[in-house]
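Every protein chain except one is present and positioned as in the full complex.
A and B label the chains in the order they appear, each numbered from 1.
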Amino acid sequence: MVQGWIQIAGTLLIVLLMTPLLGGYIARVFLGEPTRFDRLFCPLERILYQLSGIRAHATMSGWHYIQAVLISNLVMAVLVFITLMLQGVLPLNPTGLGAPTWDTALHTAISFVTNTNQQHYSGETTFSYFSQVVALGFLFFTSAATGIAVAIAFIRGLTGRPLGNFYVDLTLAITRILLPISLVGAVILVAAGTPETLAAPVVVPTLENPNVQQAIALGPVAHFEIIKDLGENGGGFFGINSAHPFENPNGLTNLIQILAMIAIPTSLIYTYGIFANNRKQAWLVYGMVFGIYLVFIAIAAIAEYQGNPAINTLLGSPQPNLEGKEVRFGWAQSVLYAVTTTGTMCGAVNSMHDSFMPLSGAVQLANLFLQIVWGGQGTGTAYLFAYLILAVFVTGLMVGRTPEFLGRKIEKREVVLTSLLILLVHPIFILIPGAITLAFPEQLAGISNPGFHGLSQVIYEYASAAANNGSGFEGLADSQPAPTGLWWNLSTSVSLLAGRYIPIIALVLLADGMSRKPVVPMTTGTLRTDTGLFTGVTAGVILIMGALTFFPVLALGAIAEYFQIAGGI
Amino acid sequence: MKNIQLREPSLLRRQEMRCDRQKNPRFLFLFLCLNLMVAPAVHAANGSDFSRLQSYALGILILVTVALSIYLFVVMFQPERF
Partner (left out) sequence: MNIQTKRRSDRKHTPKVQMAGLYTRAVRDAFSKLDPRIAVRNPVMFLVWVGTVVTALVTLDPNLFGPVNEQPNQQRLLNGLITVILFFTVWFANFAEAVAEGRGKAQADSLRATRSDTMARKVLPDGSTQSVPSTALRRGEQVQVRVGEIIPADGEVVSGIASVDESAITGESAPVLKQPGTDIASSVTGGTRVISDELLIRITADPGQGFIDRMIALVEGAERRKTPNEIALTVLLTVLTQVFLIVVATLPPLSQYVNSPTTIAILISLLVALIPTTIGGLLSAIGIAGMDRVAQFNVIATSGRAVEACGDVNTLVLDKTGTITLGNRLADELLPVHGHSLDDLATVALASSIFDETPEGRSIAQLAEKLGAKIDFDPDTAEGIEFSARTRMSGINLPDGIEIRKGAVEAIKGFVRSRGGIATPELDAAYERVSKLGGTPLAVCQGNEVFGVIYLKDIVKPGIKERFDQLRRMGVHTIMLTGDNRITASVIAQEAGVDDFIAEATPEDKIDVIRQEQAQGKLVAMTGDGTNDAPALAQANVGLAMNSGTQAAKEAANMVDLDSDPTKLIDLVTIGKQLLITRGALTTFSLANDIAKYFAIIPTIFSAAGIGSLNIMGLKSPQSAILSALIYNALIIPALIPLALQGVAFRPLTADQLLRRNILIYGLGGVIAPFLAIKLIDLIIPFA
């Protein structure tokens, strides 16, 4: 027990120490200050910009920025879709895999370009090394960098700067942040035992019966792994993701993965503090999210540590719930990994989320619903400040002025964009497809575990898609060739796209509008947003507006299941 | 001068009303046509314990809900109109 808590506390301490370092570095990169990698990348970038005709110093207006995001993402998605469909004739295909079904390829392309990496397939049996490394690995970087670029544009707009140039920010995010860290991380992972090879799977006789042959899948895993976590992508090289001993061999790799997942979302809050020249506010907001994060970890950890009462009565003594968990990680590291991966929208898993206790499942769902317990790459930080704007609007009137955030008035346009962004997208793209699916459970869902848990499985799948998380509760027949695969591929694709691009459009427009507003000077009559009180108020707004929406779903799913198990089946 | 000013809006309003009068039945008709598609789906989802009337009534209710949702979107984006 104590050991588990120490593991959790130690990891969190490292996160705390890392934040100002990385956050400060990200700020330097995007404020245009010199960094160590300039000498290496600057000439390369210049050639790149010249070749593609990008005017690096021209800042973009809101709609231009959105256009750039959408067009670049569309081009990438189409390229990846074509690559996946043609993988049978492309090189690096040692296992001779053919093309996947069109809907699987479509869902995969959308899922990876939206930084979600929801996988309705098993990597080792569906996609060739070429597809994985060139097509998906490429999107690992670009989709993560898109998120960072949008976050930076958002922060710039909020703090009254021009939005910047999407292509330049995208390049900087890759060359200055993602690539260097991935390089170091991949080397460490290789050292810790993760394979990095283009060789075909090794075929060996099994230990139990030497006559039976077993193929052990290999591949260029290490470099894939680090950017999978660092970029909040989460799409595993192998079907069982980071529970696989080649993706995540031991405690060290597990620690690196957790740190990689949480590094950028936490640091971006600090980056905001530097941009706004208000580190106090950054730390306060950080503290609020950290608080929620701790509560979530505690709920899940206690639930897992106490284990399943039904099983405990059989065993005669209380045991942690280890169903679906790797023993090499135990309950503590599995819980920390699960809460972090759902919170940061990474979606990598080192244990079966389906097998967690109901309350842990509720925490995971809450993470997906809220999207701010660190939140996705870049977008999470932006969501956080959108919540702040909403809190300013609701409570700011109570100081007797029309609400202002950072000296800029919150008016109709801001309210439309923020509320659309953080209040409406989720209910529409989680609850509506969820309800349709559950109205026809036989025809559409293919639920392995009917009842309260099945409801959670369906809602989790859509929440994971809409929040661009990508992890699965699993237990659904969502992969081809299951008859329900087509429905799942297409319906989640809609949630994926809506959950990614509607918020990005709203965020950029919001930032663009804010950057153009005249600044009202601060007086004692102005609502200060960098106080403990206001941060507390924001937490209340997040709870009431963000979480209560999903209370009925949680009540009918995870909470009902909790009472069911607690009351003995 | 004054008389003309007075007459103009009322003329306009009358025209609007005429449009409304034509629009309403058309909406209603469209509504019922849509329900021809929704009701069977409702019937399918709920199985045989629903009578035909109940399926149609529920179908209309679902369409009313959708219409309300559209109305709320209009209010969201053009609150000045209300």
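Keep in mind that, in the parts below, contacts are C-beta pairs under 8 Å (C-beta built on N, C-alpha and C of every residue); 3 or more make two chains touch, one makes a residue touch a chain.
If you're wondering where the values come from, they're calculated on a predicted model, not measured in any experiment.
Touch with the chain omitted from the figure is made, among A:Tyr129, A:Tyr272, A:Phe356 or A:Phe534, by A:Phe534. Seen across the whole complex, the unshown chain contacts chain A at 390, 393-402, 407, 410-412, 414-416, 419-420, 423-424, 427-428, 431-432, 434-436, 438-439, 441, 451-452, 454-455, 518-521, 523-528, 531, 533-534, 537, 540, 544-545, 548-553, 555-557, 559-560, 563-564, 567. Residues of chain B in contact with the chain left out of this view: 45-46, 49-50, 54, 57-58, 61, 64-65, 68-69, 71-73, 75-76, 79-80, 82.
Everything below uses one rule, namely that only the chains that are shown with their structure count from here on.
Residues of chain B touching chain A in their complex: 44-45, 76-77, 79.
Within the complex, the chain A residues that touch chain B are 412, 416, 420, 439-440.
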